[in-house]
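Just below is one structure, and these are the notes that go with it.
Note that one protein chain of the assembly has been removed; the remaining protein chains are unaltered in position.
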Amino acid sequence: MIDFGFGVNTARAINMDTNDLDTAREIFDRLPDLQACMACGSCTATCTAGAITSFNFRKVHTLVRRGEYGEAYAEMSKCMLCGKCRLVCPRGINTRGVVLLIKKKLGDY
Amino acid sequence: MQKRYSWKEFQKEIADDHYFYVRSCIRQNFFPGSEQAFLNIMRGDLGKDVFEDARHTSCTGIGYHSDIVPLETIMTVVARQFALMTEAGYENLTSSCITSFGIYTEILETWREFPETLERTRESLYKATGRTFEIPKNVSHNSDVIFHNREQIAAQAKLKLVNALTGEPLRVVEHIGCHYAKIFPSKGIGGSEFPYVLAGMVESWGGEVVDYPERRHCCGFGFRNYLVQSNRGYSVANSRKKFESMAPYKPDFIVCNCPGCTMFLDKWQYTLAEMEGSTYGPDGRGIPVLTYEEMAGLVLGYDPWALGMQMHQVDVEPLLDKMGVDYDPSSKYLGKKGKFIGAPEVATVNCSAVDKFYRIKR
Amino acid sequence: MKVTIIGGGVAGIQTALALKGLGHDPVIIEKEDTLGGKLRGWHRLFPVMTPARDVLEPMLKQLRDQQIEVMASTEVQAIESDGVVTSRGKVESRATVVCSGFDLFDATLKEEYGYGIYDNVITSADLEQMMNNGKIALADGTQPHRIAFLHCVGSRDEKVQQRHCSKVCCVTGVKQAIEMRRWFPHSEIYNFYMDIRMFGPGYEEMYRSAQQEHGIQFIRGRISEAAPVKGGKVQIKAEDTLVGRPLKMTVDMLVLLIGMTAGCSNSRWTECTGLSQSDSHFMRPLDMFEGNVRSELPNVFYAGTVTSPKTIGESLNEANAAAMRVAAYLETL
Partner (left out) sequence: MNFNSSFALPFSVGVMVLFVVITYKYVRWLYRLPDGDKRQIGRNLFSRQTWKAVWECVTESLLHRRIFRVNPVLGYMHMSLAFGWFLLIATGFVETVAYMGWTPVPLRGHVFFKYYSREAVHTEMWQMVFTNVMDALLLFVLSGVALAWTKRVYSKMLGMRRTTRHVWGDRVALTALWCIFPARLLAESTTSAIWHNGGFLTGWVGSLLADAMSPETLVAMESVVWWVYSFALGIFFCAMPFSRYMHIFTEVPLIFLRRWGIKSDDRPKSFDHFQLEACSRCGICIDPCQLQRDAGINTVQGVYFLRDRRYNMLSAEVADNCLMCGRCSERCPVGVDINSLRLNSRYTFHNSPSFRRYDYLRGVDTSQGEGKVGYFAGCMTLLSPRILQAMERIFEAADEQVWWADRNGGVCCGRPLKLTGEVDAAREMMRHNTQLFQKYEITTLVTSCPICLKVFREDYNLQDIEVLHHSEYIQRLLAEGRLKVTPTAEAYTYHDPCELGRGCGIYDEPRAVVKSVATLLEPSETRNMALCCGSSIANTAIPDGAQLKIARSLGQSLEATGADGVVTACPLCKKAVRRGTTLPVYDLAEIVADNLTTRH
């Protein structure tokens, strides 16, 4: 192997062909109302943790639904589970349940 | 491929004869045989009038796309090429380079949309060189010209793009330079989504074009992305994306109409083989990358070494054998008078030392 | 009094029925050999999956029962002040209602999606046809597993000179996705959209049930291009704009939700009468409110999608409104 002084960048694209979508499927089979998310972002706007850190609940769960699990556990662990998001969600999604479920499915504890 | 009728909607006018020829910076250095082959085919096989003025320069497109050369400067340089053409009494410009072709097209469109820029350019050119120029009647890329004459070449063909052993058509991946039609779809044969310029040649000469998911994707050259070393990882990643996408279709070779693409699709295969150990052709070899002139030259029976194919990073011998080309493998690195011109070191992408098979003469 | 109705789609038929009811003598001129227009090609209608047939058949029956005159396979060449000139000669009338409808967007113009090039790229209209024929399958006869719908093909797109929103494709996309889920319960279905515009009663509820009960995934991002993959599949690229990352996937079937473009006959109406067209080439009604079924000419009226994209229900409403307007106009004569 020769070092040419540069590496090969990895693709940024979400590849739905190679991503493992089974875990994502298990997640929304358990909480089908997550599918009703219409990405209004009010959860992220009201988020207690999001006010202090870069945690973005909407983005993380959307990535999880696309099979992008990296960082999801660590990100969801920033959540304080205070429940404000559930109160503001116009689609009545059980957001706290989503946080716990994603952590359970993607964590190693 | 039968369904690819859409190209018919994007037909452009290609001059039939009397071309003023401008060269490509990259090709002069890396594929000099291809440019010579173009002239030989045009003049010798097709009997066309192609004029070349030794005073013409780089179009400075690489500098322009790397934000080094300003627009006014490149317009003046382009105007000078046109002045040389006008002085020689020609009206049809044909360019060896896709970047140049894109530059000419872009500047002509700019002059059309903003006539004041044309006036300013005339003034600059006159002040700098005392020259005047006419707008060319027709601007084409060399591949357009070959496409235009593809049936005549087919008629004169000594070989077809067919596997000599099995009789199956060769599977060809065609790669079109981004600046050929992605900027002005109507300036390319077949438009930007399904350009037909190379596919037409391949089909006329008996090959089979492979359509694959990343067909439209850029080769990764991207000027700055290659020129700055720390960005090269991005450049090579684009090529890899294409290779990974085309590899399952087992192409026999890649044909390009752009200097940069030919170079990078060829050389990045070596780089990837050395960096990651991955190759995309059969038996741990790379996929040979040809220019359209080399492809035309092989069809017309030219000697591959005369076409400059020893300059390739990925060895072409497997392809030549497959096509049934009559050539002398041992004289690969022998120059015009039989003088050894030097051979590259053995590279992973070529799997094993070529001279083991062919006893290459030094 | 005699009234000519140009076009025998739902708007034309309903206008004729309403005018007949008001005691006038309508004649429908239809360029094709059968009445019903685009509705004939549709399988079920949103938002409650009414079979298209159940809407059309009773209307056609009424038309026959009331012995309304129909001139099929007849093309209107010009509208004049005392009637219309057709391919079968002049038809004299006191008023004309233009119900010439819309054209389906030609998906081959969005070449990058490969319609007509790749076997398993089809349009929403093709899908309705498949459902009418009772068989949905890939080109090789097998069942699709992964299906993508692309919204806004030929709508809101400057590149194909379609600036307008075709209005019904969003809900059609949702409807067809649900239908596909019923045909293929184990499939994966993705809808790629720019905006979801659920403007009508029950539409939003349908959208939600598509997401929640039918497990259809909505990805916000327009597909940029389709490319072939071995085995007749299609690779599509889009940006998942909600996470800000490009996304690609291979699908078995790509359904393009084609929009409504202005009817090709609109330019003819403009040429012969001087009636004006909107920017998107639909006929421009007198105004958007009180005169929305009237034209700039006192004896020419509009109903249905000749003036803008509309649902079946809206077209029917306009037909009734136009009939009322025509009747009022005829009384002034």
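A few comments on the model shown:
Just so it is clear, A, B and C label the chains in written order, and each chain counts residues from 1 on its own.
By definition in this document, a residue touches a chain if its C-beta (ideal position, glycine included) is under 8 Å from a C-beta of that chain, and two chains touch if they have at least 3 such contacts.
Quick caveat: nothing in here was measured; it's all calculated off a predicted structure.
Although it is not drawn here, the omitted chain touches the following shown chains in the complete assembly: A. The residue touching the chain not shown here, chosen from A:M16, A:C37, A:A72 or A:I93, is A:I93. Chain A residues in contact with the hidden partner, per the touch definition given at the top, are 33, 46, 48-49, 51-53, 74, 77-78, 80-84, 87-88, 92-94, 96-97, 100, 103-104, 107, 109.
Here is the rule we go by: only the chains that are shown with their structure count from here on.
Taken chain by chain, the contacts link every pair, so each chain touches all the others.
Of all chain pairs, the one linked by the largest number of contacting C-beta pairs is A-C. The mean-CA centres of chain A and chain B are about 46 angstrom from one another, to the nearest whole unit. If you average the CA atoms of chain B and of chain C, the two centres end up 46 Å from each other. Counting partner chains per residue, chain C shows two or more touched chains at residues 235, 250.
If you check the complex, the residues on chain A that touch chain C are 12-17, 21, 28, 32-33, 35-39, 58-59, 62-63, 65-66, 68, 91.
Of all residues in chain C, only 188, 196, 208, 211-213, 215-220, 235, 237, 240, 242-243, 245-250 touch chain A in the complex they form. Chain B makes touch with chain A in their complex at residues 229-234, 236-237, 240-241, 271-272, 274-277.
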